[in-house]
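One protein chain omitted, others in place.
This part shows chain A:
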């Protein structure tokens, strides 16, 4: 009995060390990745409404040849974003996958815990199968479960991936809920207003992106 308990304690301890080690890397900006492949497997977490438009505009500037294959993750009740993605990608090859939304607008924080768990369970097999190397996200809907799963799998050495979070341009002085959570986990955390620096622990500012 004693052996089992001490083994479990040891495993938990090692896991915690790994989590803190990764968070230390995140905070000290060791966010690079050198792929053995010629392209990076990439996930784009598509939010909704204005966030989708913003992400699509950012994607339009990215060298897409480097980020292949591309998987777009959409919320299952988001009807307009698929059209926007298809319009932006035109003839290119890409994939779309839908997951349940982790939090709807005006949903309470308590009930959003359960919907987030549900969304996370849907995300797990998807991430395990796709094994992304880079995840881009910019806000609500899908990004918390996807990033959470990706970070945990990275802690367990199953996945080696980097998270890029871009806070929405409409956030001038306060962070979004996604931003508040992901500032601890995202390897690259980008804000679009210099004033926002005072509201977060760490961020990169490259000017306005969209």
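Points worth noting:
By our rule, a residue touches a chain if its C-beta (ideal position, glycine included) is under 8 Å from a C-beta of that chain, and two chains touch if they have at least 3 such contacts; residues count from 1.
Note that in this section contacts and distances are computed from a predicted model.
Protein name for the hidden chain, per its UniProt entry and selected from "SWR1-complex protein 4", "Serine palmitoyltransferase component", "UDP-N-acetylglucosamine transferase subunit ALG13" or "Os07g0174700 protein": "UDP-N-acetylglucosamine transferase subunit ALG13". The hidden chain makes contact, of the residues A:70, A:101 or A:171, with A:171. Take chain A: the residues that touch the chain left off the picture are 31-40, 49-50, 53, 58, 61-63, 66, 134, 162, 164, 168-174, 176, 188, 190, 193, 195, 204, 206-210.
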